[in-house]
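In this view, the complex is presented without one of its protein chains, the others remaining in place.
Should a chain be cited, it is by its letter among A, B and C, assigned in written order, with residues numbered from 1 in that chain.
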Amino acid sequence: MSRHGYRYSAGSLIRHGLTRGEWPRMWSKPERRSTYDVVIVGGGLHGLATAYYLAKNHGMTNVAVVDKGYLGAGGSGRNTAIVRSNYLTPEGVAFYDRSLHLYNNMATDLNLNVMLSKRGHLTLAHTDSALRTMNWRAEVNKLLDIDSSVIGPKEVKRLTPSLDVSPDTRYPILGALYHPPGGIVRHDAVVWGYARAAAYLGVHLLQGTEVLDITCTGGDGPQGKGPGGRVTGIHTSRGDINSPVVVNCTAGWASLISNMAGIPLAITTHPLQAAVTEPCKVFLPTVVVSGSLHVYVSQTDRGELVFGASVDPVGTYRLNGTLEFTEELAGHVLELMPGISKMRLMRQWSGLCDMTPDYSPIMGFTPVEGYFVDVGWGTYGFKAGPVAGETMAETIANGCTAELIAPFSIDRFTDGDLVGEKGAAAVGH
Amino acid sequence: MSSHRILSRPGELIDRSTRLSFTWNGRPYTGYKGDTIASALAAEGVGVFSRGLKYHRRRGILTADHWDPNLAVQVGDEPNVRAGSRRLVEGMQVTAQNVWPCLRFDIGTATRLVGRFLSAGFYYKTFMRPRFLWNHVYQRVLRKFAPGGQVHWQTKSHDNYDKRYAHPDVLVAGGGPAGIAAALAAAKAGASVMLVEQEPELGGHLRWGGPDDLSVLDGLLEAVQSCSGIEILCDSVVTGRYDHNWVAIMQRSHPVALERLIKARVGSLVVAPGLIERPYVFAGNDTPGVMLSGAVKRLINLWAVSPGHRAVVFSANLEGDAVLADLESAGVEVVAVLDARAGDDVVRVKGKGRVKTILTGDGQTLEADLLVTAVGWTSPTSLLNMAGDRPVYDQVAARYFPQSLPDNVLATGGITGDGSITELVAHGRETGTLAASRAMRIRHDRMSATARSPKPSFDRPAAVSDERVPLRRVPHPECYQSSTHGLVDFSEDISSKDLIQAAAEGFDSIELMKRYTTVTMGPSQGKLETVNAAAVLAEARQTAIVDVGTTVWRPPFAPVSLGALAGQSFEPTRRSAIQNWHEANGATNMLAGQWVRPDHYGNPMAEVANVRNNVGLIDVTPLGKLDLRGPDVSRLLDLVYVNKWQNLEIGRVRYGVMVAEDGVVSDDGVTGRLAEEHYLMTTTSSGAGAVWEMLEDWLQTYRPEWEVHVTPVTGGLTSINVAGPRSRELLKRLVDDVDLSATAFPYFSVRKGSVAGVQDCIIWRIGFTGELSYEIHAHSGYALHIWEALLGAGSDLGVAPFGVEAQRILRLEKGHYIVGQDTDGLSKAPTASLGGLVKLDKLDTIGLPELRAAFQRSDLPVLVGLQTEDPSIVPEEACQIVSSDGNEILGRITSSRMSPTLGRSVCLAQVYSSLAAAGTLLTVKLVDGRRVKATVQEQHAHVDPEGERQRV
Amino acid sequence: MIVVPCPSCGPRNSSDLRNAGEVVPRPDPDTATLTEWRSYLYLRENPASWVTETWYCRNGCRRYFTIERNTATNEIRESDTT
Partner (left out) sequence: MSDIHYRSAVEFPFLSAPDGSISLADHSEYTKVLVRADRKTAAGKHLKVSYGRSRSRDGILICGSRPDEWTLLSEAHRSTEVAESVPRDGFVSVVDITHARTMFRISGSCAVDALAKVCNVDLADHMTPDGAVFSGSIAKVGCDVVRNDQEAGRSYLIACERSFGKYLFAVVADACAEFGIAIPSGMSTH
């Protein structure tokens, strides 16, 4: 019916309701081939988006996405689903704005309602230095045509009445960076939408397939790995796969996969925790972020408050979560909205973040031919998923780095030219 | 309304002599002390408590305990209160949630008409076009239908929540027979024990059992209450077990705090939560009047409430059989008993608002208003999951069992197997003994390793292996679903049909199914529905339940209020010894990190003028101050600062800048040499802590052979900057043991002396304002005396205090940059124009290779002084410097102010190095969009670039 | 809240300490090439297993020390390098 096979619409919903017919599978279970043109490691948003755009934009369909678990099991299903493009650096803004554009058109492009809710995004400033950084971001944003401005406490109160903007609180709200196009998306739907569309175009989704090694030849290191060599394939828990191109889209596990190709990364893995309350009648219309208080919050259409924070200070691959995360979180949320103390936290969880020193990703070519990285996504991988997929596909298919991701090259850590996204926040005053 | 209260029961919790009044949806009701909200209402004949999430069908009592998904109500300003467990309080105002306009007539029921179209994930498949409608209509409607109670966000108070720490050797989660026995045995073995029970009373299922159960319970209660080593916390729940046995307990039974979070480091955790009865899946299983056997027993035996008039019992186990006696004694007519073990089944229940007819597996239609199901259990393995266990399904016993646990977590009671009360108690006892033995070993290790603790007075217990006789696993039918479809998840309104559809669409792993359908994601978080969901999926996949696996149960075990998690707000603030004076004298405060300090005293512009013309005082105590002693201090300074320190004379101070290993400017300050081996270092206010830790790091791990002692003295030395042309004159009046003349005490020197009679003050002649100025560092206990003496002695000189805002203007007029404002996270030494300061010929300095590399480059941005063409325009800080004809970013304003001294605006800006030459004309884009011209200045300083005013 | 065994104080809650990350030897700053220096600055092994790392006993004895921690399990053992 379309490039997605079965087409979803109000009509199809009614038809199924009336006939009580069966819905078709969103993706099939393919027979694994022995050789693919491209193997993407990691069946999350980035991997699936890369596969989709390889197939859709570049006609490359002999592609496999391998994942040790199920689709979207990692950060794609564990994030707090916020999208925005009000970054600080011009390179960051351009990149994330393209992503927001893709999100805008995603429901029709993928024929799946990803429930984008452009409800407005507020980043609160509690100190004059934070306000200065907000101004900086707003000014850069405006120059790049991003809808973004600094507003005062009154306007904050008008947009989000539940925030306490009185000046006598411990962390008074002096103003906020307001970004009307920012909002939230149903994160799982984005994963499923890309999976469904990619599978229809012929991409193989190989779930439950763990990569045990990357095979290389000609490199400086042992077993032909490392700089100067090239990729020949992967060794998985379900057998070997040959491929001249292997793409690392494994977020928190990025170092482990990259070390298999002999390419150590400027990455440490830290858990990022999130939590959700029981549902309550909707009262919070915007997405609210406080950098100083390390908290962000939005209310889903189901009435739950979804919270996130900054990454755990201690690096670990453990997903158990901590009590102190919920304590800090609740304390800080109640600083902002003291009236919601009787809401109850229902569930907490963690995801793994691949943190780089400059809070920017590492994308594109590596010193090993055919081994590509799309890693270092830290806490902002969800926002970037669509554009990362699009630009990685372009880079792989065309054999040269897509313009939007040139600043995020792996070389910057040897050249000493880090990206300034962390710049604004690195020195606290 | 007829009373459903029956005659007194032996184990009843209600106090019939104390009546409590409350309202339900605005109408007055009464109950007894000891009632739950639900039992009191049920006693008054209320049968409908809420409506379903999606189809808004009426809902009644299902489990009559904390996990009852149908009993979430609003109590005053508290949403989502569990009416099945919350005890009645006089005056409670209880209302139904998720209904509009009221419980009896709910507009939302209209969704039932379209129910057949609302299959799992229906919202993903529609509302896509036109996009306008999604943004402005569909989404708003969806949000209106959000479930749950009303949060009173307008309230400004935060209520009384509280926390405490605890360190029990053994913590027992669950106060049923096995838990009590475990606690007793552990205490007997010498362990300190905490026993936590979710209900307000100990005893677990013994409480609603027969006379034998009650008599065993009496014995256990007597023993546990007379045992001194056990802290009993009822109406409290263990909500989480985290790494290294860090355990969270939410205590509701506290006299002062509404809720209290207890954080316990536990030696051994004993998990004894009992079992949760699971519902049966069939058509109409959410009709009020369909109850689980546990609900019926609790209602009758704990609250003396009759659950109905005519009952059908569908039983698959002995507990279900036992409910017959309770029903009989409560005067409920038992219409039929359906035995699942004999192949009987329930196919469908009909009735609107209450069970009316029951269609059985053999085609009979029974008339009744109560259907009691007893089809088995869910193991609440939540805490075990958190301890790393992945419980495994046992087909024979038809439930999940623990698989492997770390040594410091033990399970006992129903979660591990079946048995008589005697067997459960025996297993609990053995568990308690084992837990205590392991905990005492941990206690021994802790005592031995901890510096402050005495040597243990007991021998380290040997490692004991687990030799407990496991409880039996009694065979139980796998009784999950009838031949019809019914609800699996009551709080999310998810039916077995939805799950099967999801599996068919490809969401056939339990995790994907959960995410797609939201099964187990509602407030009950899988407590009732996990096993049924797995069973339905197994059937859809035509595989065994054991192969389906389960979702991972995440903390918390039971929902915890944000208030309890937050507790009291602990947000430390720091205050200088003069801060009270500032506040009493008109200061407007600002927050600077943790410090509270005066921003100004009313008129910062006048404060600036007074410093330029007369003399001003500013409290700069937040400046980080580190006392450095030892023969190797200068080597340390050489390592951490970019400049050289070997030749600093005693009595001199020097400015220094620090960079990190990556070459980025990290801090600055002055350091003075007070004596041969004694220095005082100052840092930025916000950098004080980090610089101290950094110095310790280098000294301890890199140069342990160096002899340097670092002592932070920030709050101990109150710092007062006396600035202005008349500062020397003022100081002369209060200092008689130091020669303050320009020759004896030159710029960038330090002296020790008395100020206003306070001895041992450190005075250095430096300043951030560009004026003649002295910085006094005085012992804080006497600092207020000095401050007041300075003000008192200089009234004729025009002395007045000034705040941070005036200081910012003064320093900007003088062109002094601030690390972190005029530099950022990428700024290296050349950006801050430190070329003259940095010494690249040292052998070792933090960040040396990056310093050397930075000075090889010509493309790093440069900090410049900048003035707008129009002197009245003050470009906002963070304004961008752009190409004159476009939007290309060429730099930004880092600091800007109106200068009262010059009567014009002044700025510092970071610009591309190619634009840094004096006289370059730049375009600044203001926040309001206007573009104005500005010129790069010769120097950073706008006022007195030659520095004559400060050297006098 | 994991427990970190401080060699001076004994077992302490991790909130009383600061984790300073993987131990990476510092090259001689006078002779190191920029490539060597930047791999010291940025590249980390980041294994999902035992890692030797530095902790600072911030609220306690204020000593820096190294331990080995398994980042997959948070088990801790004494470091061979101390």
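As a convention for this text, contacts are C-beta pairs under 8 Å (C-beta built on N, C-alpha and C of every residue); 3 or more make two chains touch, one makes a residue touch a chain.
Bear in mind that the values here come from a model prediction, so they are computed numbers and not experimental data.
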Partner chains on view for the chain not depicted: B, C
Which of B:His167, B:Arg310, B:Arg390 or B:Arg541 contacts the chain that the document leaves out: B:His167
Residue, one of B:Ser215, B:Gln403 or B:Ser453, that touches the chain absent here: B:Ser453
Given B:Glu571, B:Asp737 or B:Asp796, the one touching the chain that is not displayed: B:Glu571
Which of B:Gly388, B:Pro477 or B:Gly715 contacts the chain that the document leaves out: B:Gly715
Contacting the left-out chain in the complete assembly, out of B:His205, B:Lys263 or B:Arg751: B:Lys263
Interface with the undisplayed chain - residues on chain C: 8-9, 13, 15-16, 58-63
Chain B residues that touch the omitted chain in the full complex: 162-167, 192, 255-257, 263, 265, 443, 446-447, 450-454, 456, 568, 570-577, 595-596, 621, 627, 629-631, 707, 709, 711-717, 757-759, 779-785
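The definition used in the following text is that only the chains that are shown with their structure count from here on.
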Chain centre separation in whole Å, for chain B relative to chain A (CA means): 23
Multi-partner residues of chain C (at least 2 other chains): 1-2, 18, 34, 41, 74
Residues of chain B engaged with two or more neighbouring chains: 242-243, 246, 263, 662, 850, 853
Interface residues, chain B side, partner chain C - complex: 242-244, 246, 263, 265, 446, 449-451, 453, 661-662, 693, 696-697, 700-702, 843-845, 847-850, 853
Interfacial residue positions of chain B with respect to chain A in the complex: 77-80, 114, 116-117, 119, 122-129, 131, 134-135, 139, 142-144, 146-159, 161, 240, 242-243, 246, 248, 261, 263, 386, 501, 504-507, 509, 511-512, 515-516, 521-523, 525, 554-556, 559-567, 569-571, 573, 590-593, 662-664, 666, 684, 686, 818-821, 823-826, 850, 853, 876-880, 882, 887, 889, 892, 925, 927, 929
Touching residues (chain side chain A, partner chain C) in the complex: 253, 255-256, 259, 264-269, 313-318, 322-324, 357, 413-414, 416
